[in-house]
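To keep things clear, I will list the structure first and then write my remarks on it.
For this depiction, one protein chain was excluded, whereas all remaining protein chains were kept in their positions.
The letters A and B name the chains in turn, as written, and every chain counts its residues from 1.
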Amino acid sequence: MEGPVMLEIKNISKTFAPKTVNEVRALQQVSLQISKGSFTGVIGTNGSGKSTLLNAIAGNFELDRGSVVLDGQNITRWPEFKRAKLIGRVFQNPFAGSAAGMSIAENIVMAMRRGRGWSLRTAVTSSERREMAEKVHSLKMGLEDRLDNPIGNLSGGQRQALTLLMATWLKPKLLLLDEHTAALDPKSAAKVAELTSKIIAEEKLTALMVTHSMQQAVDLPGRIIMMHRGQVVEDFRDEMKQRVRVPDLIRVFERVQKMELFDQSVAEMLEQQYV
Amino acid sequence: MQITHQKKGKYLLIQAAGRLDASWSDHFADTLLTQVRHGHHHLVMDFSNLSFLSSAGIRSLARIYKELIQVKGGFQIIHATSFVDNTLKSTGFGMWLTEKPPADMPVGKAAEEPVRPGQIEFHLLEQDASLRLLVPASWRPWQMATPDRTVVRKFGEMDFALGIGSASGNFEEARDHFGEFMAVAGNVVYQPPKEGEHPDFLLSQGDFVPEMLCLQTLQCTGKMSHLMRFAPGKHTLFYGVGEIAGMALKQLDADALAFVLLGEIDGLVGSTLIRSPGLLTEDRSIPYPEIKGWVSFCAERVYAGQQALIFGLAARKDAVQSGGLLSRVSATMGCYLHAHATVFPYQPLQNGKIDLNTTIQRFFDGAPPVAMLHLVEDSRPAVGLGESALIRGACWFSPVNNPEGLL
Partner (left out) sequence: MNIVIGAFTMGLVLALLTLGMLISFRMIRFTDITVDGSITLGAALASLLIVNGWSPWTATLLAVLAGSVAGMITGILYTRFNIQMILSGILMMTALYSINLRIMGRSNIPLLDTPTVSNGVESVLLGLTGGATRIHILGWPVPLSDFSVLVSSLLICVIVAIALRYFLLTHLGTALRATGNNPQMVRAQGINNKSMVVLGLALANGLVALSGALLAQYQGFADVQMGIGMMVWGLASIIIGEALVGKRSIGVMITGAILGTIFFRLLIAIALRWGLNPNDLKLVTAVFVFVALVAPYWMKLLGKNVFGGTRHA
């Protein structure tokens, strides 16, 4: 039932501030295959490297090691803006995905031309405006009448919904969502989450979503990977994914945490006591 | 709504004022169930200031009632206002209403509770009851499991055991599945050697007698001679498992004993096999960090507030020479010990002298066990978690009349 591979990550590693006291091994030999049309949830404790994994795929920094192949193209050496032609992104911060000082239309028009190079034609024309209004109407937020308002005047939820729409305007090969509902109030968060599922299902997108909500991860149709200390420590897929419930995920978290606290002194103590 | 309570003899007098409706019923039930958990099993509810009672309120009363019936307690309602009186009578709960407080409830202001260091009482069950010890399999870490090191054992109503084993019938099948188990009066709980897996269990029912392929077993057969009840007092808030075993040893004046302990958990400290010893290919020692793949350690005091069923064997420290299958670290009260614990969701225990089999049966009939641990005393300096402890509960114990295998 799994489609062909859309994203293949091989042995990627990234260490921040290497050889200093602040050294962080944010990714350690991570390998991952994401099949076309799948919707994968990424969970893990704070600082486990979830965002770094997404940043590595999106090309925010150069990797220390490893390769990233997207839709058959080796994009390991591509700069971030070039990868953006294939990858749509929504960040946790609702203000990160749009230019606050510019109008809704101007923001969207950039998304409509993503990856098509520059042009010296007027950006927002009436035909584009019509296309925009139609699609923005589907958000049911009444924004289609306010296309010329600065996007900075909108609420976080509205901006995040628009960012999502922009990220998926030209069907990306891969959609990266980094806790994109975490900074919203509960009602907006639910709305954006619903919109996310709808768009991904309708457009049959391949998506990777970091979420702090285990319920959200469990409810995903696809797969769940759990990260810890820069490694993928668990991968629930297929029948396993069908079976997994929130308490199971919590138990895996606990297990990982227990492993962490199991040090030499525990080993010595158990040697005395485990009979 | 306002809820106050007052201890009056064996009764707890509850005064509730206001409206007991949907918005307050959960709070009301939780408050009273906490009192039940604290051992108050006879409640008298003074409803003279309760102006309203809705169906949600009745349901919360029923919830409390059900819990109390389980522990042979109960409640009665006095001074009900006419509205509450009518409501209860017309919904068929008139039997809760009484005219007057029970005759044996002291009137007037309650005397100050005497300050007690802790509440411990011993009951003699059977004067000469004792247990016979059998050690049919004695695997030690980290020996390789082989068919000749294993033995099949049946566990009937008179049997108590702990060890490492598998419920699979033959060695080949069992190889991957050796894990901790315990047997109490014909009920076997075993933990598959996989992190995060729930324990499974086998119960004696009709002709069925649970059977395990054992790699390591300490088995006792016989009856329990004593029962000890313990509850927190002013100065003692909880009891360590070793401490309880120590008190029992003192009570019996014996070298060794076996005990079944059932009580509300303050915190458990233990470890569990997460990889079957059947997968070892030679006898060897497993160094750190490889050991992390074979046993897990709880890393913090766990399962507080839930109920533990523990079976253990203990021997007086000065009587022990080699230690056998007892932990070689001295427990708090000067005894050596080996104990396994099964964790169940909380259920209240009846006060007083209670029967082992019927009490345990209630747990096996209820929600399934959550976890199983081999208890350890984490004696590491500074960071150690200490030993497992219970807040209140019951401990049945009996001397082991052939303790040589332990010593």
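Going forward, a residue touches a chain if its C-beta (ideal position, glycine included) is under 8 Å from a C-beta of that chain, and two chains touch if they have at least 3 such contacts.
None of these values were measured; they are calculated from a predicted model.
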{"item": "Touching partners, among the displayed chains, of the absent chain", "value": "A"}
{"item": "Chain not shown: contacting residue from A:Ala17, A:Ala123 or A:Ile250", "value": "A:Ala123"}
{"item": "Sole residue of A:Val24, A:Ala84 or A:Ala183 that reaches the chain not shown, by the stated touch rule", "value": "A:Ala84"}
{"item": "Residue of A:Val5, A:Val24, A:Leu63 or A:Met102 touching the missing chain in the full complex", "value": "A:Met102"}
{"item": "Hidden partner interface residues of chain A, rising order", "value": "58, 79-82, 84-85, 88-89, 91, 95-102, 106-107, 109-111, 113-115, 118-124, 166-167"}
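Keep in mind that, in the parts below, only the chains that are shown with their structure count from here on.
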{"item": "Whole-Å separation of chain centres (CA-atom averages), chain A against chain B", "value": "46"}
{"item": "Contact set on chain B toward chain A in their complex", "value": "140-141, 195-196, 271, 287-289, 291-292, 295-300, 325-329, 338, 374, 376-380, 383-384"}
{"item": "Of chain A, residues touching chain B in the complex", "value": "248, 251-252, 254-255, 257-270, 272-275"}
